[in-house]
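Working notes for the structure below.
Here the complex is missing a single protein chain, while all its other protein chains stay put.
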């Protein structure tokens, strides 16, 4: 009778939780006993990562050229950490492993306790090269923890937590996992976990210790959202069934088609280096004098199409096409065709035909 | 507690049923007391129409050039009626009002008790001109009842039951109304209703009399599907909210784009007269030597696209793109792009780009 | 894209249909190639049974002492069959195997083509003894087909189609299978099936031949309700998982508790013979001067409890407590407690406490 509110303490509950943690860990390439689920948006995951592993006031290095890196930095500052950004990065740049290596090499006193990297910067459509960054840290022989935000990458792009020796990874339920927001998934390394047991800063809701202790038995320290757990089981299962390599390849193939279409419109993308283009989101710059907000709003109102708006300094100057989750070529033909129509309506002549031609050339080898 | 199984007899039930009948009648352009809902697929509606209005063994005239006209004729024959088809019609033809007029004019003994017209023949993508057929009957001064199958037209194309003086119209829940199959909606004229009270043939489940008697009070003579009634309320409400004229115009606009795309592929459509092309389905002929079934199966398996197969004599020779329900340009860009890719894979070179270009020219005035 | 409307013709569809037919047949104890699913309420199943196996105008014997037997008889008459009822039956009686045997023995010319038996008469709460009736027919050496209505028995009470040598059995989706109305499930014997291929009466929508022919390949001759097929898969699976014997025992145990509670109120039940009481519904007679309709309406409005009303001649004189489907003791404690309160409010003093005491004595061995 009172099941909805009570059964997260029932004897049956671990039968849901324990396999779910195992599969979620498999999705991230981590061990299950180092993965925790918090009831929060991905933003809450940032706080889990920082407060559980860093001493109060610790200094962190942030390659920052995007809205979500900015926000993560803000969170860190508001939590009392000292944030130093990698200099001379511009929006559209990926974090440079070389520059990170040289900054860390110069940090002989190991002031940096962690380096925070947004794996896939949703605002600019840029993907960081995590293995190269890991190698840069190793090369510098620096003990900083590598923390990554995988909100718009994990479940869509290749991600190998343990193989890549990431120390803390965060993702949310609402992007690659195709659920509503509400779950922050956080994976740790053994080293990060050890830190969680020694750091002394204030933390309560996001305290990892009771969470891992209870998760180990299949429970939660406070009422979890049971529908979200069932949803996560479903979406993790779908991704594992498709195969993580296949999922990554599908996103790569679809994204190449989207970029070809954008190229056909002769609109620049925000990402400044072809090797760093994101396979989950493409950020497109609008010509001077055209308010990108109008395009987004027009597409939504007239064509029932949800484009992402430009974020932060890109507000009004760029819009975004998302291409993660259960997409196929058909849905993207539609998105590209409608985007072309919305662009043209807003004063940016763009051909639906050229876009579809370019995408079809990529997806199907059609002569373009 | 036993609500699910019992409440179709509750005092609250008419609050659901009576407004639903009113709105459904409005959708058809008929009076509510001449509209009935039967728990059956649209096929069951044919039987409702025939057995409630025609004396046993009555003769009916059937303009027949399509799979669903064939099936309606079969139903009529199996129910003991004598079916005479309009001669010299070929698949792809629309019913000719002139020929109907001349047949009826020659039928001086009024042997034909009814004429059965499929408003929109789903197998060929051909729409009949009902007002012209009504005028033809009137001109011949013939008393035959005009019965129409509106399964793939009502809720998508213009339909005016009382204005057009149709005697019996049938539709189902699964096409323009975007629900699962399971409801047959049947509208009558006063004349057809009068016949229902005098004809003597056997009928039980599909007997109109207890249905109308109970419907008038908001009940049903047997357990209705309550979720289907709620679903119908939702979809009829959406169509009335959009506006019936707007719905028809939207389907016309989208269909013109689909036909332009098919023309760009240089594939013939089944419909032989441009004035009769259907705005809810386009039937496309495949070149000799190409099995259309392979295209449909390949599109389903490889691209997750549901094309319709060729029906009856068109099996293997044609496939269909449906474009009714809650479609917009984006979904059709996708369907056209995927269809092009599936065609090409199956040996029918077809350009996704040309299709999208042609459709965009229609939908958006893009130079093509 | 067009999946909803089209995929019942897809290559994938038989993967849903064929196992579903197998499991449904197992639920009935019949062979899968003799089970068909029609899109209709259970009432439509009556028509399937009659028109597919009996020659036009055939005579049928109907033990008739209840609303649904009456309605089935009406259907048969409206379809042109001659219905003879077993004499001297009163509402509350079960069909008497002895009397059936003697009627059939007297029918030396084998005028009766079938005997129609409602397995569980929902209006009176009476269950027929089908094996005894089968034995009576055998004893009389009479070739009449045994047709049964299992709408409120199959899926709740013991039913063994082939073992009991029933010729046609009908059930619907909306009672023991806990789905909305909309599916008529019909099982045949080999003899009944043979008849279906020779009888000549009119039938179209309910014609068994195209249905079985298409079902054999996993398809339907007209658009089926796909959600209903998925629902049926779910509910048949649940019943088979629980075990058919366990399901029947659960209903027996729960029903004994309900009857004990009614006895505690000193209200008579409609069923006149203790051996025939139904385990899925209990029909309770109200004292003279008390309108049972008021009780039903009051329970619905004030206590949110759906009781069944008295049907036919029992209107105003009886009400019904249904106890089929996913019920447990808790839900019935609630129904009994609320019924007691509604009864008392309407002038029939009834103790919730006594009812719960009596039920608990049955269900739990509590001293009563």
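General observations
Every chain is named by a letter (A, B and C) in the order it is written, and numbering of its residues begins at 1.
As a convention for this text, contacts are C-beta pairs under 8 Å (C-beta built on N, C-alpha and C of every residue); 3 or more make two chains touch, one makes a residue touch a chain.
Here the structure is a predicted model, which means the values were calculated and not measured.
Counted over the whole complex, the shown chains touched by the missing one are A, C. Screening A:197, A:223, A:249 or A:273 against the full complex identifies A:223 as the residue touching the chain left out.
Between the chain not shown and the residues C:135, C:267 or C:357, the one that touches is C:357.
Counting the whole complex, the residues of chain A in touch with the unshown chain are 1-7, 9-12, 39-44, 46-47, 74-76, 78-80, 172, 174-175, 178, 180-182, 201-207, 221-228, 297, 300-301, 305-309, 321-322, 325, 331, 334-335.
Against the chain not shown here, chain C presents residues 303-305, 328-338, 340-341, 344, 351-360, 363-364, 366, 368.
One rule holds for everything that comes next: only the chains that are shown with their structure count from here on.
If you draw each protein chain as a dot and join the dots that touch, you get a simple line with two loose ends. When the CA atoms of chain A are superposed on those of chain C, the rotation angle is 180 degrees to the nearest 5.
Separating the CA-averaged centres of chain A and chain C is a span of 56 Å. Multi-chain contact residues of chain B (touching two or more other chains) are listed as 305, 331, 334-335.
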